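The structure that follows is given in the form of structure tokens.
Missing here: one protein chain of the complex. Every other protein chain is in place.
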Amino acid sequence: MKKFLALILTLAMAMSLAACGGDSGSGDAEEGGTSESGNPVVRIGVFEPQTGDNGAGGKQEILGMQYANYVQPTVTIDGTTYDVKLEIVDNRTTPENGPSAAAELMNRDVSVVLGSYGSGVSSAGGAVFEEAGVPAIGVTCTNPQVTTDCDVYFRICFTDPFQGPALASYAYNTLGVDTAYTLAMLGSDYDQGLVYYFTEAFKALGGTVVSEDFPEGSANFVSYINNAKSAGAGVIFAPVSTNYAQLIIEAAGAQGFEGSLLGSDTWDNNMVVESTVGKNVSVEVTTFYQEGGNADFDAGIKEWMNANPDALTNNGGNDMVSAVTAMGYDAYFTALEALKLAGSTDPAAVLEALPNVSYEGVCGLIEFDEIGDAKRDQAYIKQANTETGAWDFVTVQGVE
Amino acid sequence: MQELFPYLLNGVSVGGQYALIAIGYTLVYGILRLINFAHGDVFMVAGLVMVYATTAMPMYLALPLVIAATVVLGFVIERAAYKPLRTAPRMSLMISAIGVSYLIQNLAFYITGGVPQPVTTPIPWISDDILVLGASTKRVTIVTPILTIALVVLLVYLIQKTKIGMAMRAAARDFETAQLMGVKINSVISMTFVIGSFLAAVGALLYFTNYPSVAITSGAMPGLKAFVAAVFGGIGSIPGAVVGAFVIGLCEEVIKGLGYTTFSDAFTFALLIVVLCVKPTGLFGEKVTDKV
Partner (left out) sequence: MTRDRKKTIFLAAVLLVILAAGVAVDLALPSYHIAVKVIKKATVYALVAVSMNLLNGFTGLFSLGQAGFMLLGAVAYGVLTIPVADRLSVYQYFDGGLIQFSLPELLGGGTVGTTVGMLLALAVGGILSALVAWLIGLPVLRLRSDYLAIATLGFAEILRAFFQWNALGPITNASNLLRGYPDFQHVTSYFLLAGVLIAVIVLLINSTYGRAFKAIRDDEVAAEAMGINLAKHKRMAFIISSFFAGVGGGMLAMYNGTISSASFKSSMTYEILLIVVIGGIGSISGSVIASFLYIFSSEWLLRGLDSGSFLGINAPGLFKNGFRMAVFSVIIMLIVLFFRRGIMGDKELPDLLGRRPKRRRKEAADK
């Protein structure tokens, strides 16, 4: 009897699998490339984390794309008007989920891919995009390897070899600090890479650096802050994900750390800035975009978010415009430019057209160099206002 | 000494947090011989309930609700996932515990959308910053160990002096004989889970006062470490679990202070393996012989 039951269970599972398989097959056939409006459809893949450590950041980046899609839902390619459809797939932050999420996008016949927030998963997905010959536009993945080792990957943001030294220069020259303490998570290539470039540059400027790592899942950062204090560090540079950033701010506030906390682009998040409210800390971050940089864009997206409860939740509960959202918005229009230039929805044509794209986005001019990286030599530095819980613009920083 | 003091202070605070979780492990293991893998997740759920409850209602309603919800959760887990397997091999029970842990984490993931939930309204008074001998910290750091020890004294009294305590001791010593003697074994086991969850809830209230957000994985590491503490102190022994927790909390922070931050977690596990191999009964544990 038991065996019979087990067999039935197996059969049921097999049947349900077959049913799902069949369903997805017929779904593809139905769509056939046109939408309700009668226009043909061009699909843009969104390869972003919605869950995991970078889930919050990924969601904000998607918001920018969704808003862009709302502003500009069609594109004219070679005389034909296409409806643009975003195909969003969750890559769950981690590299091991990258390949299947990327393959799922390929399955949905996308012409170009946008994403991802986080470099490790972008590298993992890049291999699949390369096999399929579909171009990808990295939005805020800053590790240089994403584009150097992958022919189809382009990127619209600055890279770590720029961001690290920019922060080092800011700390050494502007803040006048000669000892820095760096803190990175074990096993995170993003954290470790940025710390590496920061350390190299800071030492080259003449400073000393004390580096430490913390294991994944840490919650108590009090001892790390104490280590920074006893090392005599004037800044703590911790390019970690938003969750740990809040924990570090909390610990630094409680321990009365007197120097600055320096963060990278991941820190530019409203949860981070809100966690500084009422604390005696100084938090400075590098980022791609400063709210107020483009008044029309700011006003438009705020209105859209406030009319959209889901969007507001995904943004973390308020209408503050994150830099990654602005970058997502720019990435979408860069993709449209590439489609127009290619004159076709064929991924191969888009790939060929991408290096020649030039687009003036809300975060500045986007043009690609021979590796596929955006030509950017400036980052915005913002400081958290511990009274209002908003970012204050500090300076535009380059590498000196 | 002055340099070491902040680390020790922090170590005591961390140790107190582990202690409250460790008691839950040690009680359950003492009676069921089960590593309750889900205990760390129960702790996490208590944190989540706290986040939601404190934003939705006044503090005097929210705190009892957190404790009640956690106790109910612990009770339900035992009834649904462990009771049906009472006669099954021990491996099945442990797999069920891992399954429950997986289920709780995934449900919490679904509800929170996989994003850490910020603690917007921390419990007043204990979340204030204070200065202790020149080292700044939150008041909860001082409150945690004191409250922990008070609760432990209460618990030891309960176990030594009351009838249900006697039944628990009997069940821990010999399950079947206790049953023959008329001990209602199911209610004793439920009671164990209720006490364990209660302490986990109190632990969560203190723990998440210290930190700005509750993530779905927040319970995993404290849970594992608390278990190590329970083994270190001698599993089944309540004072042992508490001593073990403080030792581990202190060691961990001192190791960080010495600069071996990479291995602060690994150290805890190394300690576990050494204890298991050298003195499996831990500091205060009694020798248990396996019945054939």
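Per-chain numbering from 1; labels A and B assigned in written order.
We take it that contacts are C-beta pairs under 8 Å (C-beta built on N, C-alpha and C of every residue); 3 or more make two chains touch, one makes a residue touch a chain.
All figures in this text were calculated on a predicted structure; none of them were measured in a lab.
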* List the shown chains that the missing chain touches in the full complex. => A, B
* Residue, one of A:Glu104, A:Asp178, A:Asp319 or A:Glu367, that touches the chain absent here -> A:Glu104
* Structure fact -> Given A:Ser123, A:Asn294 or A:Asn315, the correct residue touching the omitted chain is A:Ser123
* Positions on chain A contacted by the hidden chain, ascending -> 2-3, 5-7, 9-10, 13-14, 17, 19-21, 23-24, 50-51, 55, 88-90, 94-96, 98-100, 102-104, 106-107, 120, 123-124, 127-128, 131-132, 144-145, 148-149, 184-189, 191-193, 196, 213, 215-216
* Considering the entire assembly, which residues of chain B contact the chain that has been omitted? -> 33-35, 80-81, 84-85, 88, 90-92, 94-96, 98-103, 106-107, 109-110, 113-114, 224, 227-228, 231, 262-263, 265-266, 269-270, 272-273, 276-277, 280, 290, 292
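Keep in mind that, in the parts below, only the chains that are shown with their structure count from here on.
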* Structure fact -> For the pair chain A and chain B, the C-alpha centroid-to-centroid distance in angstrom is 36
* Of all residues in chain A, which touch chain B in the complex? -> 50-52, 55-56, 59, 186, 212-215, 217-220, 222-224, 226-227, 230, 243, 246-247, 249-250, 253-256, 271, 274-275
* Residues of chain B that touch chain A when the two form their complex -> 3, 6-7, 10, 14, 109, 113-116, 118, 129, 135-138, 210-213, 215, 217-218, 220-222, 253, 256-257, 259, 261-262, 264-266
